[in-house]
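A short write-up of the structure that comes next.
Heads up, one of the protein chains got dropped from this complex, but the rest are sitting where they should.
Going by the order they are written in, the chains are A and B; count residues from 1 in each one.
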Amino acid sequence: MFDNFPLWPVRASTGAGNVDALYIFLLALSAFMCLAIFAMILLFATRYRRRRGIEAEQIEGSSALEITWSIIPLAIFMVIFTWGAVIYFNERTPPRGASEVYVVAKQWMWKLQHQEGQREINELHVPVGRDVKLIMTSQDVIHSFYVPAFRIKQDVIPGRYTTAWFRATKPGVYHLFCSQYCGTMHSGMIGQVVVMEPAQYEAWLSGGGTTGSLAASGESLFQQLGCPTCHRSDTQGRGPNLVGIFGKPVQLEDGRTVVADENYIRESILSPSAKIVSGFKPIMPVFQGLVGEEQLTALVAYVKSLSPSPAGAAGTPGLAPAGNRSQNP
Amino acid sequence: MSDSPIAVEQHGPELLHHFVDAEQQRDAASLGMWLFLATEIMFFGGMFCAYLIYRFWYYNEFAAGSRSLDIWLGTINTAVLICSSLTVALGVRAAQMGKRKLLVVLLLLTIVFGFAFLGIKGVEWYDKYKEHHIPGRSFNASDLEKPPYSNGGIDQQHEQIYFSLYFAMTGLHALHMIIGVGIFVFLTFYAWKGRYTPKYYTPIEMGGLYWHFVDIVWIYLFPLLYLIDRKPLR
Partner (left out) sequence: MATAAITAEREHYLNQEYGIRSWLLTTDHKRIALLYLISITFFFFVGGFFALLIRLELLTPAGDLVQADTYNKLFSMHGQVMIFFFLIPSIPAVLGNFLVPLMIGAKDLAFPRINLLSWYLYIIAGLIYIHCIVTGGVDTGWTFYTPFSTAFSNTKVIEAGIAIFIAGFSSILTGLNFVVTIHRMRAPGMTWSRLPLFIWAHYATSIIQLLGTPVLAITLLLVVFERAFNLGIFDPTRGGDPLLFQHLFWFYSHPAVYIMILPAMAVESEVVACFTRKRIFGYNFVAMSSIAIAVFGFLVWAHHMFVAGISLYAALVFSILSYLVAVPSAIKVFNWTATMYKGSISFTTPMLYAFGFIGLFTMGGLTGLFLACLGIDVHVHDTYFIIAHFHYIMVGGAVMGYLGGLHFWWPKISGRMYPEGWGRLAALLVFVGFNLTFFPQFILGYMGMPRRYWQYPPEFQVLNVLSTAGSTILAVGYVLPMVYFLWSMRYGKLAEDNPWGAAGLEWKTSSPPPTFNFDEAPEVTWEAYNYEEIPAPAEVQVER
């Protein structure tokens, strides 16, 4: 609209249009309801204003009316609910094969790292038309990753990973806000998302000096920390073989089954005894306090890279690599 | 109800001026007390909710922490509290029958049991202090043993959550006990003065309800905190 007085946020992702459509529907509905109620009040207030000699007519109420104006709104509400739920479901389900960006939030900055290894601070470069999945965690308090132009927002919580995803549709520079209050410079914890044409993006990617992909730095860290002595790529290790486990269900020692997602790998590094894979002993040292959030993301990225990209959902449940050595007490 | 104008005169505690009759007053007091207990349930409910979640997540640590508590002191304390509830119940009966001396004796006994409970609890806390099991910088739970049937280990950090809950729950319970003892000191004083009669013993009854409630909270705390996993270690 006006340059320094816009009234509508830019739409720059595939999801933004859906949210706007529902929002406009709700606006229209609310405007209609408001106008209807205000018109009634205005009408009654003028038509039935107090006059000498005219008494109010006592009306008891009407169950039929009450039921009507309970059921009809409820039905409309259910439509809104369903519509909103579908959008939310899409927002919460990243598509397969999305390229991944690891986000570490801290008071008061965003640190981002691409799969390919590029690190950025308070800036995120992405190409148009590619699905990008954000895997986020916080070093201190709760933050929230908010890009109004994409209509996405997700709290970033210490001690676990949360995810969000988007596919940008329009080149440009957009606000990145922290929307969960996080202390003194909460309002300074802002950055920008730079959406580029694919060609420009490739140029940008090759431009910055990088130390290799995230998974590669994860691998060298994996070696450094001595992980391969137990996590061998055969079945002879004292720890589970990590090849191919990502995204697969894992049979735990106490009988439960969990899916080996980012949060599980993270927890297994920080406090290994929490969920022991069936058939193994709790001998792994605790890495809480020894590896920082960024090193963790590298390790997680490395473990993920050991599982080749999803070859469909062909995974058979019994495939958890750890489950093949049973030595239960 | 009578149509006579309201007389502004002195009323005893057995019928306050704004009530129509003693029955209304008693009903009001008892409804009020039950509602208060309902809020107390919600109050402890917050902690029970936290307990449930963390016990589900960190079972090994909870089991190990539970085993480190002194089961004998806990059991004795449970017995002490049950006895105190008995003396309170008998006290209400004594008040109903107008036996003043018996009432005073029973109330005093309750207070003694209350102090006994708090004393034993204090000993337990002091033991925990000596063992460095109080959450914080000097926390150290390396002496705790993991459950033998479990391959899992003990996570020091998660163990702190168990002890945080242990101290929060038993601490607030003890605070309720202290308030309860205070109430009973007050009740004993007026019982000794002869304020309570078979016609008017509502305070004794209400104090009793409170005491039973605090007792019941302990009846839940004891198994939840002490008896998580008491299988023999080896």
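Quick notes on this structure:
Everything below uses one rule, namely that a residue touches a chain if its C-beta (ideal position, glycine included) is under 8 Å from a C-beta of that chain, and two chains touch if they have at least 3 such contacts.
Fair warning: this is a prediction, and the values are worked out from it, not measured in the lab.
The absent chain, not drawn in this view, touches the displayed chains A, B throughout the complex.
If you put the hidden chain back, the residue from A:Arg130, A:Lys153 or A:Lys248 that touches it is A:Lys153. Touch with the hidden chain on the side of subunit B covers residues 1-3, 5-6, 8, 16-19, 24, 27-28, 31-32, 35-36, 38-40, 42-47, 49-50, 53-54, 57-58, 135-137, 155, 157-158, 160-161, 164-165, 167-168, 172. Contacts to the hidden chain, counted on subunit A, fall at residues 4-9, 18-19, 22-23, 26, 29-30, 33-34, 37-38, 40-41, 44-45, 48-52, 54-62, 65-66, 69-70, 73-74, 77-78, 80-81, 83-89, 91-92, 107, 140-142, 144, 146, 148-149, 151-155, 157-160, 162, 175, 177-188, 190, 271, 274, 288.
Note that only the chains that are shown with their structure count from here on.
Put simply, the C-alpha centre of subunit A and that of subunit B have 44 angstrom between them. Contact residues on subunit A toward subunit B in their complex (touch as defined above): 253-254, 271-274, 276, 280-282, 286, 288, 329.
Residues 57-60, 146, 149-158 of subunit B are the ones touching subunit A in the complex.
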